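Moving on to chain A:
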Amino acid sequence: MGRRLLIAVIIVAAFILGVIYAWRITFIDGTELLFDSGWWLVLLAPLAGILAAGLTRRTDPVIEGDRVLRHDGPAMLEHWTHGVGTLVLLVTGFALGAFFIPSLLTQRQVWAAMNVHFVAVVVFLFGTFYYGANAFMSGERFREHLPTKNAFKFTVQHYGRLLGNKKYDMPPEEKYFESEKLAFLLALASTGLIIVTGLIKVAAHVFDVPGWVMFVVTPTHDVAMVAMAVFFVAHVLFAAILPMGWPMLRSMFTGYLPLDNAKTEHAGWVADLEANKPAPGDSAS
Partner candidate 1 sequence: MANGYAGKILKVDLTTKTIGEIPTSQYEQWGGGHGMGSAIFWDLCEDPTVDGTDPKNVVTIMAGPLSGTLASGAAGRTEVQGIGLQSMPRGWFTRSNFGGRFSTHLKYAGWDGIVILGKSDKQVWLNIVDGKVTLEDATSLWGLDTHATQQKIWASVLGAPPAGNWDTLGTTRDSGRSTQRPAVLSAGPNAEKFGPWASLVHDGGNGAGQGGFGGVFASKNLKAVSVLGTGGIEVADPNALMQARTWLMGYAVAGNWDNQGKNVAGNWPLPANPGTASSFPKGTALRPQGCAGCVRMCRCRSDKIMGNDSMCVDFFTTAGATPEVNVVWTDLMQKLGLNAFNLVGLFPWLRGLVAEGAIGKGKAIDSSLPFEQMTSVAFGVDLMNSIVNQTDIGKDLALGLWQCAQKWGRLDKDLATGMLPLQEWGYVHHYDGRTEAEWGYGCLLGDRDINEHDFNWICYWTPTIWAAYGMTPLVTAQRMAEIMSKQMIPYSDEPNLIDYSDAGIYSETMAKTTAWHRHYTRYYKQALGFCDWNWADFVNPYGPDFVGATSIGEPKFFNAVTGKNQTFAEGMEIGRKIWNLDRAVWILQGRTRDMEVFSDYMYDVAATAKTPGIPYEMPYTMPVFENGAWSYKSVAGRKLDRQKVEDFKTLFFKLEGWDTKTGWPTRKTLEDLGLKNVADKLQGAGKLGAA
Partner candidate 2 sequence: MALKKVGREEALRFTRVVESDELRLPGSQIAAGAGGVFVTFGSLAEVEAFLVPTTPEEILASGMQGRLNHLDPPSLAMWVRDMIGDSELADALDEVVASGRAFGLLVPEMKELLAERLAQCEAVLAEE
């Protein structure tokens, strides 16, 4: 617990310092573009994420008395780095003015936004590749995110009930709602696009990338950003805004979910855990 907190503090501090640096450098020396001077960090970040994953030991979900361990430390790390990174990227991205949308920033603020965007890119890439590598190592941690044949039935049932339709009762959802799993595909696709196009955009700072490539890449990056924004908003709405998501939100800090909440929301998952057969995702204890 203490160790986890320490890591968290270090990462948060590093991120904040990075942002402050990015901002200050813009106003002290207007010619400093981190995408120029620090492009190599964009290469290091994903590799660091991969390496970190390789050195990480995971703890699998388990019922501990009246609570369920849902997220181990690494899960929180990958979630928050990816999530906060995405948030900052979206904000700075839109601020820079996508498509025909004019930028609402002054010239100097545009510089700052670019530099902050850079810092977020590093964090985002680390977190995303850290998750990616983890998923790669344990197929189950990836698979548990993918929709099953129940996807449609469960989703209708789940939200039918939420909307107060008595003829439905709560489906036995797994660790992740079938609806979340559907959204996951969208997130996966947009993240992939953003990373590929984003890396090309960074590469343009280093190599002479042909104009026609950028002509395709930039709008694609923007489209993916919009898709990502949609997913992001939905995710925040269900996980943080609506009260039903609050226990889950809390668990993203504590790691634990009240057992009864898990029972109602994730009957299928709890059943698996209780059945005590190798729990899903039990690939690295």
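A quick word on the picks: all candidates are chains of the complex that A comes from, given by their letters.
The definition used in the following text is that a contact is a pair of C-beta atoms (placed from the backbone, for glycine too) under 8 Å apart; a residue touches a chain by one contact, two chains touch by 3 or more; residues count from 1.
As the structure is a computational prediction, the values presented were derived from the model and not from experiment.
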Item to check | Of 1 or 2, the one touching chain A somewhere in this complex | outcome: 1
Next on the checklist: For a test of understanding, state which residues of chain A touch candidate 1 in their complex under the given definition.
Outcome noted: 97, 102-107, 109-110
